[in-house]
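Just one protein chain is left out here, and the rest sit where they should.
Let's turn to subunit A:
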Amino acid sequence: MTDSKYFTTTKKGEIFELKAELNSDKKEKKKEAVKKVIASMTVGKDVSALFPDVVNCMQTDNLELKKLVYLYLMNYAKSQPDMAIMAVNTFVKDCEDPNPLIRALAVRTMGCIRVDKITEYLCEPLRKCLKDEDPYVRKTAAVCVAKLHDINAQLVEDQGFLDTLKDLISDSNPMVVANAVAALSEIAESHPSSNLLDLNPQSINKLLTALNECTECGQIFILDCLANYTPKDDREAQSICERVTPRLSHANSAVVLSAVKVLMKFMEMLSKDLDYYGTLLKKLAPPLVTLLSAEPELQYVALRNINLIVQKRPEVLKHEMKVFFVKYNDPIYVKLEKLDIMIRLASQANIAQVLAELKEYATEVDVDFVRKAVRAIGRCAIKVEQSAERCVSTLLDLIQTKVNYVVQEAIVVIKDIFRKYPNKYESVIATLCENLDSLDEPEARAAMIWIVGEYAERIDNADELLESFLEGFHDESTQVQLQLLTAIVKLFLKKPTETQELVQQVLSLATQDSDNPDLRDRGYIYWRLLSTDPVAAKEVVLAEKPLISEETDLIEPTLLDELICYIGTLASVYHKPPSAFVEGGRGVVHKSLPPRTASSESTESPETAPAGAPPGEQLDAVPTQGDLLGDLLNLDLGPPVSGPPLAASAVQMGAVDLLGGGLDSLMGDEPEGIGAPSFVAPPAAAVPANLGAPMGSGLSDLFDLTSGVGTLSGSYVAPKAVWLPAMKAKGLEISGTFTRQAGTISMDLQLTNKALQVMTDFAIQFNRNSFGLAPAAPLQVHAPLSPTQTVEISLPLSTAGSVMKTEPLNSLQVAVKNNIDVFYFSTLYPLHILFVEDGKMDRQMFLATWKDIPNENEAQFQIRDCPLNAEAVSSRLQSSNIFTVARRNVEGQDMLYQSLKLTNGIWVLAELRIQPGNPSFTLSLKCRAPEVSQHVYQAYETILKN
């Protein structure tokens, strides 16, 4: 007598037979027939033809039969709307039934019938049920409002059900409260603007009371709702935290994680000095660890969330390293996540244990896991400096195992270790070279080639090694080809005599025989560099590389803060904000952590800046990966990046004279080539990507850099020049100029989004510069910048920033950040933006000063081709705050004596000699700081010529 019998009828008239049974007089037979229908339905058979017959069975006092019919109705009403109307009367009647179970069942089922005509009839019964005396009916009706809203939102609003629902938040029964919250949250999700859940301290209090008494799913709804609330100060936050903390001991892991979310979010508002803050931190650890003893699926979700939590607050789990140790029979998805967290928690204190574990894992069976374990060893070396040596020796041990994929992974990570600790572990190169032949994966080959190229001078047979790769050049992947090209060029620069042939071979392979534009471009760049200025080539190619940052896979802080608000949700599993993947993205609201607002008495420690910190602070984290310098030089170890564009026509194709003069100079004056003036390596204090300025001087034609255009061309306000091309900034193009109006200096920027994703969270920061220019306000980009959109912003500047003399004097290094990355560029500002309004000196003063400044400080310049007369010159200069103090006519020449003052108080005195009829003027400048003269002259040029 089991239900499997319902599946067995395969006779031809099955539907017909069922029809007859459904219309039987015998109750029992009817019920059996409906059961058969349901059974067919669950396995996907179409039994919709029986609709009228099944609906006929609905009017019964047998609850089971009624339920079965309801199940059927829910499934088929959509395809048979007209028939479904027949059932309406029964529904309405059932909503009045004395048995609350039937009332609830009727209202529940009606909500599931997604037919417009039926929903109209649903309103009245629903209204009654929302006010039903029985809480079971009320809580069912609350959910029904959400269902109805999904079908017909307008109807729900018109009928005032939303207000009724809001009233239910104050219901005496906790289950009703929970369901009302759940329904409101769901409605609010589809209508983010509707202010449905405007929580206030009173309603929060009700929710917290209901929290203790409702079922576990009710607790989840309430906790998720609480997480969206922003307490008014740290006291309120603390009191909510105190009442939520007991949920951490709940047996249901979803409740625990929702509670963790509320606590993580509100903790942001608490001062770290507070005793309670420490208590809370301690309380968070045990429940998180407990989640790891649950079923593997739960563990997985928990681990993904723990990954976020340890990035945000590493102190929570810093003593719990051991629970993340991998058990050999964990599912692979759990193993990989545990490994990730182990590295995040690795520190000097526990590194020995971690390494021992990782070494153990590297001999496991699962290839993916072993690879990740080997990589993890490398990451430990980079993260914990003290352990680097031990990590390297562990990796060498692993290489000795000769297991192919272990060796390859080990070489890839050793390359990273070399980059982090240059000139420290080169003794292992010999061991690495022994394994050259076994490498068959592009990443490992590329890493090995990089190592050979980088340390070519220490590897006796570097040329042979690289040559062996060259044989199958065209069969290699792009990554390997690019790396090989760079490595051979490096080798050539280090050992020019023996490797001339090799470099010619690779250059011709890369340029003439390759279809890959990246490879060709890079080939041409090297070619041209080597042929025009080998010393410069050496400076560029062998430049010191920026060190790689400690942890490359950290989630960007603003995204991390947003994800913390989504703990326990799908977003936390994917580590992406819901807007990035939720279907249709219907008005997803971005969530952010609450800023810390202390109540008046408590003192706030300033160094702990939460999400609302000034943009400058976030810029401090400078990730040095993937910047321009790295891409250009030799770090193709990631996905290939397109090289800078190059005018191929300009390149001499003749391979014979390629290295003609270059070779001599390279070999002749090798030692003094280092530190050649035009290619100063970036100063250590500066951000690594300030290539704009130094490169611009020599290679601007090659790299199409436009920095400095602002001073050379343009009017008083130079037209905007492109400062940061889109291809260097992941699609963000920045052009701009400087203005000075009514004593205010501004940087007029034009931001264009040429990427395919929306850009947000802009911030700007300047490096220290000669005149202390600094943004006077944060970079205000009000709306997110959508693709192809352009926005114009005027950024007011002050000169109150910190001062550091730059070379050239007027260069400015700028970092701009958005949600994608941080970008750097460098530009030159015209000096006249620094000329202040009160720069007019009185005559006596002028004379005295002029005499006072020694003659060696005087500089003379010619301003050619200026058609203006003395009056015009004087008035035009005055509008730029260069004031004419006196004017004399000496032997038919007009002599203008002028003064100007810079923002930092430096006076510049000028004598401008104008001969009528001669478009060339002579400018003599005297200043106590003679280095500004050149730039003042340029300002004169700029102002007069436009």
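Quick notes on this structure:
Criterion: a residue touches a chain if its C-beta (ideal position, glycine included) is under 8 Å from a C-beta of that chain, and two chains touch if they have at least 3 such contacts; residues count from 1.
Methods note: contacts and distances are computed from a predicted model.
Think of the chain that is not pictured: of "Syntaxin-11", "AP-3 complex subunit mu-1", "Creatine kinase S-type, mitochondrial" or "Molybdopterin synthase sulfur carrier subunit", UniProt labels it "AP-3 complex subunit mu-1". Among the residues A:Glu96, A:Glu213 or A:Glu434, only A:Glu213 touches the chain that is left out of the figure.
Per the touch definition above, the residue from A:Leu559, A:Val573, A:Val791 or A:Leu809 contacting the chain not shown is A:Val573.
Listed residues A:Glu21, A:Asp53, A:Glu357 or A:Glu562: the one in touch with the omitted chain is A:Glu357. Across the entire complex, the residue among A:Leu101, A:Leu396, A:Leu559 or A:Val758 in touch with the chain not shown is A:Leu101. Residues of subunit A in contact with the chain left out of this view: 1-4, 6-7, 27-28, 31, 35, 38-39, 42-44, 62-65, 67-68, 71, 75, 78, 99-101, 108, 111-112, 114, 134-136, 139-140, 143-144, 146-147, 150, 173-175, 179, 182, 186, 189, 213, 215-217, 220, 224, 246, 249-254, 256-258, 286-287, 289-290, 293, 295-298, 300-302, 319-320, 322-323, 325, 327-329, 331-333, 353, 356-357, 360, 363-365, 401, 403, 568-571, 573-574, 578, 581-583.
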